[in-house]
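Here the complex is missing one protein chain, while the rest keep their positions.
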Amino acid sequence: MSEPSVQDVADWWATAVSRVEPDVIELRGRPIQELIGTTSFVGVIWLLLRGAPPTPGQQRLLEAALVSSVDHGPHAPSIAIARMAVTCGIGINGAIASGVNTLGDVHGGAGEQCMEMLAEVGRRAAGGTGIDDAAAAVVAGWRDHVRYLPGFGHRFHSVDPRREPLLSLVRESVAAGVVDGAYLRAAEAVERNLATGRSRPVPINVDGLTAVVYGELGFPPPLARGLFVLSRSVGILAHAWEEAGQGRRNKGPIPPSILPTYGGPS
Amino acid sequence: MSEPSVQDVADWWATAVSRVEPDVIELRGRPIQELIGTTSFVGVIWLLLRGAPPTPGQQRLLEAALVSSVDHGPHAPSIAIARMAVTCGIGINGAIASGVNTLGDVHGGAGEQCMEMLAEVGRRAAGGTGIDDAAAAVVAGWRDHVRYLPGFGHRFHSVDPRREPLLSLVRESVAAGVVDGAYLRAAEAVERNLATGRSRPVPINVDGLTAVVYGELGFPPPLARGLFVLSRSVGILAHAWEEAGQGRRNKGPIPPSILPTYGGPS
Amino acid sequence: MSEPSVQDVADWWATAVSRVEPDVIELRGRPIQELIGTTSFVGVIWLLLRGAPPTPGQQRLLEAALVSSVDHGPHAPSIAIARMAVTCGIGINGAIASGVNTLGDVHGGAGEQCMEMLAEVGRRAAGGTGIDDAAAAVVAGWRDHVRYLPGFGHRFHSVDPRREPLLSLVRESVAAGVVDGAYLRAAEAVERNLATGRSRPVPINVDGLTAVVYGELGFPPPLARGLFVLSRSVGILAHAWEEAGQGRRNKGPIPPSILPTYGGPS
Partner (left out) sequence: MSEPSVQDVADWWATAVSRVEPDVIELRGRPIQELIGTTSFVGVIWLLLRGAPPTPGQQRLLEAALVSSVDHGPHAPSIAIARMAVTCGIGINGAIASGVNTLGDVHGGAGEQCMEMLAEVGRRAAGGTGIDDAAAAVVAGWRDHVRYLPGFGHRFHSVDPRREPLLSLVRESVAAGVVDGAYLRAAEAVERNLATGRSRPVPINVDGLTAVVYGELGFPPPLARGLFVLSRSVGILAHAWEEAGQGRRNKGPIPPSILPTYGGPS
């Protein structure tokens, strides 16, 4: 191994996201002073992740997807955890981190997994299989190894209230030529498959619809989770802040007057 | 203590942020299906934190402040930590959480602290003291107990490149009657104070200017940190994602060929 | 500023805790192969934090303090959060981190704060004030700025069941000359002060008693929190692991059949 140099150290932290030097901050090659006041927050989210700004049609879709996942109430572990954490004497950053940390494969991964599933349907369809046959084959394959199909059905909602507005928006965007519709068609085909011959359909949910949006916009699947984190952080912050205003200390999950059932040796 | 009831349990998690019931999601009283596609992401950030939507002038200021703090390169611990974390085999949510978690009093608290300092200047000025005398008194008071005045000066930049565009925007907003200018006047007075009789001025930095924006917009100081978290999460995500694409495993802070200096017993 | 060198980089990460070089691992100057199998885990905790091994009497006290805080059931936010987190599809390391993260000033800081309070009593007593007068003065001073005196009283227990065994152990250790007893005397004086003229005494609790132990052993106050983290991590792990075995997904704080009370606009 040759002697290490200062250049090796600089290279160890090489990045194309931003240039930060004395009196210079550039994001993806653009001076930050040209972005402030001219570019929206969501425009900069897109710029940092993709390297260039979005078109207005792309931005509109991204705004809608980010809006749709901000909050799902205190039953969501990410929300409850942040509320509890903020009563424990840590900063609001720590409370947000505690909530965000739980957006793992189960709590935050459905969008990412659904994108992969829909991409698989799309690849089969592109290979000449009819879209409904492609969906049937992919659903059958996933059923073999997962308990819940990611992006479809909801334990709270019979039909997710976010389904209709997101679906309309994507359909409009396809009609306007903003996106090409491959993920939309795949999702619709899976939804049809899950309604066939069943007493109770399993409609696409918010994770599935944001997967459609992110897929249509060309984001890779792991960024579906990354974008969900940005979105849910808003609800986490709002709930943590509300809780902080109530002055509780060390808030547990249930009122202190209820003792957890003890199931151990006596 | 009376017997606990199911109602006590429901009340333990009472919230005014959102209502989530079967087939219903409302944010601050608004059905989410009416927000998706019609309201921007930043509009929903404001709605969740404040209870009602922003005016266009308010939203423009909030967009600009959120844009300005997204990234400051791998020298920022929040960015470096997320890049290192994502090489350790945790999800992108965990990497973001690791970065966000470090936005504490020192790394993420300057905006919050600066808002408190500027509010103090404003209260003195509102009490009849001239704004420059108020600033001088407050600066002297803070100097007694802090090493660095929050929101002023920068270890990298002689003048923070984000100063000019944010300052212009706030001045325009005051001129247009969007905000009243009390935080702006306080910040300008502190900046003047820090330039007087010094060989090297200590201009207001991005934390100070976002403190001005958040103060003008009526956010309480702890939300300056909360909003900074939302902003910086974007850069954290972009850097973590770039790092993930490079395939390193267990990335340490310096190249493995350089051994940390050992200063212990031999 | 002179040119940076590779030596500057090595120095940036200088440490006296451990030397790690190819085929060498030393902890505080001791080859790790000499520690494995000969030194207990608690002995190594002491070694790493203090630079040299404990005496058997010191180790016995540290073992007891670490044992006493391992768990306080699912009402403790640290425990509940870890249980919820592990159902969200993150690794057990992430679940433990989520719990540990909440051991902040309120949830994990009482021991640290109590050490500072008792040290203050000790300093006054060392200056010639009688111990009871010293305790009275310090208690009165703290009462002015805190709602709960750290280390005394408990919301669950009238007398903390960990009080008696820890107190006996410290008294024995003083009698045996292992420690000098200054923290013990200060704590007893505060306890007497809080029993005087009251219908209900406010006995010292586990945080107060571990503060006594850590103080007697010469640890600085912030390490009281650090050691509490090591201790509570054990209960956090045990609970996270039990929860993982139950197969829940996205466990919220209350059963899904109970809706949080909604207090917002309708």
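Letters A, B and C name the chains as they come in the text, with residue numbers starting at 1 for each one.
Criterion: a contact is a pair of C-beta atoms (placed from the backbone, for glycine too) under 8 Å apart; a residue touches a chain by one contact, two chains touch by 3 or more.
Note that the structure is a prediction, hence the values are computed from the model and not measured.
The chain omitted from view is touched by exactly one of C:Pro53, C:Gly91 or C:Pro201, namely C:Gly91.
For subunit C, the list of residues touching the undisplayed chain reads 1, 3-4, 8-9, 12-13, 15-25, 27, 31-33, 35-37, 39-42, 44-45, 48-49, 60, 62-64, 66-68, 70-75, 80, 91-94, 96-98, 100-105, 108-109, 156-159, 161-162, 164-166, 168-169, 222-223, 225-226, 229-231, 233-235, 237-242, 244, 254-255, 257-258. For subunit B, the residues in touch with the chain missing from this view are 3-6, 9, 73-78, 80-81, 84-85, 87-90, 94, 97-98, 101-109, 155-156, 249-254, 256, 260.
Listed by residue number, the positions of subunit A touching the unshown chain are 6-7, 9-21, 26, 28-29, 51, 90-91, 93-94, 101, 253-254, 258-266.
Operating definition for what follows: only the chains that are shown with their structure count from here on.
Measuring from the averaged C-alpha position of subunit A to that of subunit B gives a distance of 22 Å.
Per-chain Cα centroids separate subunit B from subunit C by 31 Å.
Here the spacing of subunit A and subunit C, counted between their Cα centres, is 37 Å. Multi-chain contact residues of subunit A (touching two or more other chains) are listed as 3-4, 9, 73-75, 80, 94, 97-98, 101-105, 108-109, 156, 254.
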